[in-house]
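See structure below.
A single protein chain has been removed from this complex, and every other one stays in its place.
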Amino acid sequence: MSESIRIGVLGCGRIGRWHAELIARRIPGLALSQVFDVRRESADEVAGGLGAAVASTPEELIEADDVDVVAICSSTDTHVDLLVAGSAAGKPIFCEKPLSLDLAEVDRGLAAVGDAGVLLQVGFNRRYDPSHREVRQRVAGGDIGDLHLVRITSRDPAPPPIAYIAVSGGIFCDMTIHDFDMARFVTGGEIEEVYATGAVRVDPAIGEAGDLDTAVVVLRHADGVLTTIDNSRQAVYGYDQRVEAFGSGGMVGSENALTTTTILRNASGGQQSTLPDFFRERYEMSYLAEWEDFATMVRNGGPSPVDGRDGREALVAGLAAWRSVREGRPVKTSEIT
Amino acid sequence: MSESIRIGVLGCGRIGRWHAELIARRIPGLALSQVFDVRRESADEVAGGLGAAVASTPEELIEADDVDVVAICSSTDTHVDLLVAGSAAGKPIFCEKPLSLDLAEVDRGLAAVGDAGVLLQVGFNRRYDPSHREVRQRVAGGDIGDLHLVRITSRDPAPPPIAYIAVSGGIFCDMTIHDFDMARFVTGGEIEEVYATGAVRVDPAIGEAGDLDTAVVVLRHADGVLTTIDNSRQAVYGYDQRVEAFGSGGMVGSENALTTTTILRNASGGQQSTLPDFFRERYEMSYLAEWEDFATMVRNGGPSPVDGRDGREALVAGLAAWRSVREGRPVKTSEIT
Amino acid sequence: MSESIRIGVLGCGRIGRWHAELIARRIPGLALSQVFDVRRESADEVAGGLGAAVASTPEELIEADDVDVVAICSSTDTHVDLLVAGSAAGKPIFCEKPLSLDLAEVDRGLAAVGDAGVLLQVGFNRRYDPSHREVRQRVAGGDIGDLHLVRITSRDPAPPPIAYIAVSGGIFCDMTIHDFDMARFVTGGEIEEVYATGAVRVDPAIGEAGDLDTAVVVLRHADGVLTTIDNSRQAVYGYDQRVEAFGSGGMVGSENALTTTTILRNASGGQQSTLPDFFRERYEMSYLAEWEDFATMVRNGGPSPVDGRDGREALVAGLAAWRSVREGRPVKTSEIT
Partner (left out) sequence: MSESIRIGVLGCGRIGRWHAELIARRIPGLALSQVFDVRRESADEVAGGLGAAVASTPEELIEADDVDVVAICSSTDTHVDLLVAGSAAGKPIFCEKPLSLDLAEVDRGLAAVGDAGVLLQVGFNRRYDPSHREVRQRVAGGDIGDLHLVRITSRDPAPPPIAYIAVSGGIFCDMTIHDFDMARFVTGGEIEEVYATGAVRVDPAIGEAGDLDTAVVVLRHADGVLTTIDNSRQAVYGYDQRVEAFGSGGMVGSENALTTTTILRNASGGQQSTLPDFFRERYEMSYLAEWEDFATMVRNGGPSPVDGRDGREALVAGLAAWRSVREGRPVKTSEIT
């Protein structure tokens, strides 16, 4: 392995470009060597700006000598095959969430990873947000005593295109999946039962696509902790991301930062700025820290800070949530197989 | 009716004393004329400090010429009989929540009130908190567009005595009942379905008394709005009371005020003061406004701003929550009869 | 002395009524026995609502058997004569600020108080504000190490009538005098030098009356601490009152509380409520605590928590500020005699 870890990025859509840019410019010790996208012009554009080569196929990228690590940032339905290919090449893998929308497929991918003994980190970037991370650290450090309740509010600024929604796995597997992971991260306890309900309030077309745009979830964790989650696909005031933990010794919560700290006061009251627009503004620091931690993992030979099981458990919770909505009852995660 | 409205207070326990003091000293246009308590010495003590007379029986107070209005602040099991007696005397009534823990009893009391045509205001004081009230006003005024979600956090500083818990109706009818009313107040929409779950995390003795001390509730309102509530009997950092509404045009929420606005910053970070201890400190302004609104209602001859049906519906939600816990499923309020 | 301390209030204008109401209704252990005002109808109105007697002359009130304590709340030019009269009667005295606008007169009043050995508390209520008080306690407790800087922002919501301004002593002796006292209170150190400058920005009529409506003051304290003060007679967003202390170990500051804690967020940003209107809303708790401390002083026989010298030193600073403006230079308080 060369001095810098050379990364090949598969997928040059919104999230792939973002990762490529961070890898190439912002993380000491990482280098972007190759990119691939099914739309060649996307790959060319990303590679051109960042000084990387363009691979003709995923396989070419995965097997290239100057690719130490494979970053899977392509569409969800391609993840498992790429996991299998990356494992076969014996290279450490970064994979965006969700691993797949099909649990059997996830298990096929994780089996390949496990059999090959390669390192895998799943892209639950929010674990690396300094504010949410401090919540977890306070809980883990006992600063709020025994944990009783967790409350997560997670609202996107605007819904994705309907075409995306149709293949997204729906709100619970596409959007709430981050919150399921956050609940596991903050509590340190597995999700045992999921009660979910929701509504179509933002856009009827979302309902016509079989999805919800507004949702509420209650989780019961193995150790008796209860988590509530509320989601919306459209918070017009910005990307609303809050996590709160409550226990016998107190509470700890991460609030939203605003785009500026400026306050105007006049006879009508006080005026603050808006929340950050979306994930690049809100979670930039989390992505930086995620890649730094990935680099550490690769250099140290593991273990993975966010491993395949983390990816699997969040999907199980998402599937349980959908069943809960369909059947109008709390669903145990053990029912999802 | 004399110039001031003369009020007789039934019950001189914690909440009765508080109301008596507010009536006697803080509300222009109200006067405290008589008090009664089954413990004569409690009545004597309250009356002595505030310049009121002591009645020997509830009936004596209710029928006294210098009592224009009856305030029922005694234990819950006595409320309905006193509602009936006050109605028979044809006097306006203030009654603390809950009206009763038995729905048939509530209906008996409300029938008496209705037949007599007397005015009744139920003591859901939190509706009068300026911050929560502004949440409602913003929602009603359309400032957040169509309402999608409501989120209520309501945590007491410390649990009541176990003896009280045993007769309290349990967490949902004693404590969450305020939040059910808040949900109806903020949304302006009836509760159609209740999903509740909970745990015993604070004190095993609460569980042995058949109650919960930690709870999460999801409400579905008639118009499709979803409300989440989380409760704890013991927030060691103070009385935590927050209400948030989210809609198509934005969100509006009431945060906790702190006991001081002072912030200390040193190398370890920033330190703020604690939250208010409990309801007298936190909700003083709501009690003042509640009595001012009561006085307005009496002077104008109604209508009641918080009427008998408000009292009934909150109890129905509490009973539905208990059934939801027992049966492990969402329960429609129409199932509670 | 009877069980309750019986207070006679001299002056039934805005501040006198306020004190009378607090004494009569809000402070356990205090009673309002008599009031006086040069406008008999003002005295009648206050006495009628609060159950007190009306004295025909200040002397009658001061010498009355049912007046244990004299509260001087009349216009500033009458303070010293009433201090002398109260001292002659040997009764504890509460006196509003400023003691006088004439330093020689202050000294005459304080000599009478001293010769008679009566207790005197000056009405610098802001010392009792819980948030400012916490600032002082943190400083005194060493929580910010050695004190370096103090920063006071003090802005009224609206200027007083021009007729009042003409006899007020001007902004430094009428308004900033509270901040001079706050600077002495927070630092625990005497004011050695005053640099003041200002402008007429709010209302030209204030300038025509020989006064300023906008001011900035820098104080050098005996121990080398520096204090900055900024004042305006008109903050349209409410009564702005902030105190901050900075030292080798950190900083501590009291922020403004808002009238509600509600925040609205929409696509334009966040909206908070206004600041409290004025001193009754903002400083109610300080007045309650001031009278409670006064009662403690009387019952314990002293010492005074805010004594005559505190009243004198704040006036000296105000006079030094005026000289600084006139002469365009920093002025030592030792120059004011």
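Every chain is named by a letter (A, B and C) in the order it is written, and numbering of its residues begins at 1.
Simple rule for what comes next: a contact is a pair of C-beta atoms (placed from the backbone, for glycine too) under 8 Å apart; a residue touches a chain by one contact, two chains touch by 3 or more.
Fair warning: this is a prediction, and the values are worked out from it, not measured in the lab.
Across the entire complex, the residue among C:R25, C:R108 or C:H148 in touch with the chain not shown is C:H148.
Screening B:G114, B:G270 or B:G328 for touch with the missing chain picks out B:G270. Residues of chain B in contact with the chain left out of this view: 236-238, 258, 263, 265-275. Contact residues of chain C toward the unshown chain are 145-146, 148-149, 151, 153, 155, 195, 197-199, 201-202, 214, 216, 218, 220, 224, 226, 228, 230, 232, 234-237, 240, 246, 248-251, 328-330. By the touch definition given at the top, chain A reaches the unshown chain through residues 25-26, 130-131, 134-135, 138, 143-144, 249-257, 259-267, 273.
The working rule: only the chains that are shown with their structure count from here on.
Interface residue usage between chain A and chain B, two copies of one sequence, is largely shared: over half of the residue numbers at the contact are used by both copies. We define each chain's centre as the mean of its Cα atoms; on that basis chain A and chain B are separated by 42 Å. Averaging C-alpha coordinates per chain places the centre of chain A 57 Å away from that of chain C. For chain B, the set of residues touching two or more other chains reads 249-251.
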